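Just dropping this structure here.
All protein chains of the complex are present and in place, except for one that has been dropped.
Chains here go by letter, A and B, matching the order in which they are written, and residues are numbered from 1 within each.
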Amino acid sequence: MSVGTYTFRYSTLHTQFIIDMSKHMNLTLKVWRQKNQNSEGKFVTIQANNIADDMSFLEMLDVVNEDLTRKGEDPIYFDHDCREGICGMCSLVINGRPHGPNERTTTCQLHMRSFHDGQTIVIEPWRAAAFPVLKDLAVDRSAFDRIQQAGGYINVNTGGVPDANAIPIPKRIADEAFESATCIGCGACVAACKNASAMLFVSAKVSQFALLPQGQTERYERAQAMVDQMDKEGFGNCTNTGACEAECPVGIKLTNIARLNREYFTAKIFRQEDVHA
Amino acid sequence: MLDSKVPAGPLAEKWSNHKFNLKLVNPANKRKFTIIVVGTGLAGASAAASLAELGYNVKTFCYQDSPRRAHSIAAQGGINAAKNYQNDGDSIFRLFYDTIKGGDYRAREANVYRLAENSVKIIDQCVAQGVPFAREYGGLLDNRSFGGAQVSRTFYARGQTGQQLLLGAYSALNRQIKKGKVKSYTRHEMLDLVVIDGHAKGIITRDLVTGKIEAHEGHAVLLCTGGYGNVFFLSTNAMGCNVTAAWRAHKRGAFFANPCYTQIHPTCIPVTGDHQSKLTLMSESLRNDGRVWVPKTKELAEKLRKGELGPNDIKEEDRDYFLERKYPSFGNLVPRDVASRNAKEVVDEGRGVGKTGFAVFLDFADAIKRMGEETVRAKYGNLFDMYQKITDENPYEVPMRIYPAVHYTMGGLWVDYNLMTTIPGLYCLGEANFSDHGANRLGASALMQGLSDGYFVIPYTVGDYLAGLGSFAPVDKNHPAFEETRKNDRR
Partner (left out) sequence: MWEYCGMARTEEGLTKAKGLIRELRNEFWNNVTVLGSNEELNMSLEKAGRVADFLELGELMVDDALHRRESCGGHFRLESQTEEGEAKRDDENFAYVAAWEYKGPDQPEVLHKEELVFENVKLTQRSYK
């Protein structure tokens, strides 16, 4: 843990952990620096030396930040939390690709062995009108929360629900719903899209509930409400190029978008009474 | 002497009787109360949603950019429930007994029994929310045995049960945010607790974006802020996990119970170097099919460490499957504390493997032979992928290397049977409290406790406190205590 100019390590308390046998490299980073939402940002070149190949990308940034603080410079702000690829908090466009060069990998799970000595790495935040930059590499993704609030739930109160096994769900359907539910809400799909569309994110949630029997009663209202909110937040329309699927760190499929279109279309042309009849 | 407020009467009737004896708040009066919920993990999100459904006004706070990112999300293995769907002899009493015993008889009987009772309702609730648990071909829910249990009572959603349960609670929370019953504050960190006349009446927070120090008032405060595992240099906790909220409350008068009870989880990916920021846990469900071993001799271990031999070069008779040897009936499935300590023991004997020597093998060769690679992939695919991403080794071909790491803290703020701390009006839920796991937590019971506290305990008990206040007046925002507490904050 690094605090200010004082590198804080329980060195005496974890003597067993100071063995380091990895390969090392020197890198040139071009990092997007921006003071806050209202100021202009720019790329700043920072040297990252003696980086071990078994570090994660974020650990590399930790090291760079320790160095910056030691020099009295403002460390680079970036979002991160679980560092095991599930919380969806980390982001970063690395050399033009959300979450970096490796497929199905979040930035926190990306390791420096994917880079080579002497390489230049360009690091930017997610770029989208609906995701304003807060500082450096961190963006405001609260638009995603508002889309979920618009309809990403089943109307059920705590208690008074049927037994969990009362409704059998075919394994194939349950598995498909699960696949859609694995979305970690990181926003890479938006960052990957030329139109900054959030269709993959929205369609994953809509699909999960559209597939499950529990989600049927509000199926079409949900699709409509979530899409309306998505438009309101300023996300663009689907480009049909599939960049979102290619960059999604958990492999959410384009078929979800096809399903979303079908759900939304049905919601638009039929009256609710008719589709439920 | 502390009063736990555990009701009298037979164990199985305590909670039902207690619920009947708790005071209620009239539906029309609930909207006059505001409840502050700090932390939006399983405990926080489920509590906030359930209380808002009842009609209370709720404010939630989390340091992350969205409530969905709380660290409950990283739980992999599953959630226990005494459903006995498998007809293998499970019951509420058996789950209670296993949990008490697993905690080495240092937990409160009544709390643990209530937890086991609530476990069955949690699964019903989550399924109704659309949580996609694993299912059998017949369409019914699948179970597996987990973490030292001899019955199959663990419900799971592949290797990401925590994320699916949290997204369920988050969806319930979102529904209440949409209805205007919950106001959600993200990127806010709690810095202090405001106590007026001995009662918790609000919190001081820092808006992490603007730096603004704010005061928030409420009739009750719920701390659902998780554990303190990051007190260790390396742990499996998220980088942001911290003890600040609980510790500041402790300094305001909430007793801190059993801080020395920490859990070291046996199946983590070993340390590689000094720069490492955290350790990554792999679900201990791996121990269902993986076999733990080290070489029988120091000499062989030495050769492995130097890379002169590969793990597959070690002959069967030169391997020591130490858990199977020492614990024939539980084998690789002994509780976490036992598995961890034994791994440390063999490493201390010089039989550790990997470059650093701080690791033991977890081998799937037999499982692959028995079930085929495809079945192993279906069961553990995502864990194997994660391992490969971090270590650059293929666990289908060479055994995994694992080592224990700090993972969970059983200690926490002391709470009574109502989950109230020693400060009236301040409650503590989930990992942040101390009450249900004793000195050791069994696998798949953290998710169960967080949701039990949030969905099925606090909605009853907080009403009793609020009804007893004798007034529906809003908390006075201008009370000098708010400004004093704000100023006292040293940041």
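The criterion applied here is as follows: contacts are C-beta pairs under 8 Å (C-beta built on N, C-alpha and C of every residue); 3 or more make two chains touch, one makes a residue touch a chain.
All figures in this text were calculated on a predicted structure; none of them were measured in a lab.
S.K.: Which displayed chains make contact with the chain that has been left out?
M.R.: A, B
S.K.: Decide which residue listed in B:34, B:145, B:262 or B:452 touches the omitted chain of the complex.
M.R.: With B:34, B:145, B:262 or B:452 as choices, the missing chain is touched by B:262.
S.K.: In the complete assembly, which of B:140, B:196, B:215 or B:338 touches the absent chain?
M.R.: Spelled out, the listed residue whose C-beta touches the missing chain is B:338.
S.K.: Pick from B:53, B:142 or B:189: which residue touches the chain that isn't shown?
M.R.: B:189
S.K.: Please output the residues of subunit A touching the missing chain, sorted low to high.
M.R.: 1-6, 8, 10, 12-16, 35-36, 65, 69, 72-75, 77, 134-135, 138
S.K.: Which positions on subunit B touch the chain that was left off?
M.R.: Interface residues of subunit B facing the absent chain: 1-2, 4, 11, 63, 97, 100-109, 113, 148, 189, 191, 208-212, 228, 230-234, 240, 242-244, 247-248, 250-251, 253, 255-264, 326-330, 334-338, 340-341, 344-345, 404, 406, 410-411, 414, 422, 434, 438-440, 491.
As a convention for this text, only the chains that are shown with their structure count from here on.
S.K.: In whole angstrom, how far does the Cα centroid of subunit A sit from the Cα centroid of subunit B?
M.R.: The mean C-alpha positions of subunit A and subunit B differ by 23 Å.
S.K.: What residues on subunit A touch subunit B, complex-wise?
M.R.: Those residues of subunit A that touch subunit B are 1, 9-10, 13-14, 16-22, 52, 54-56, 58-59, 62-63, 79-89, 102, 104-105, 109, 111, 113, 134-135, 138, 140-142, 144-145, 148-150, 152-159, 161-165, 167-171, 174-175, 177-178, 181-182, 184-185, 208-209, 212, 214-215.
S.K.: Touching residues of subunit B toward subunit A in the complex: what are they?
M.R.: Answer in residue numbers: 46, 49-50, 53, 64-69, 71, 73-74, 83, 85, 121, 123-130, 132-141, 157-158, 160, 162-164, 167, 170-172, 174-175, 177-178, 184, 186, 209, 233-234, 236, 238-240, 271-278, 280-281, 355-356, 358, 385-386, 389-390, 392, 455-456, 459.
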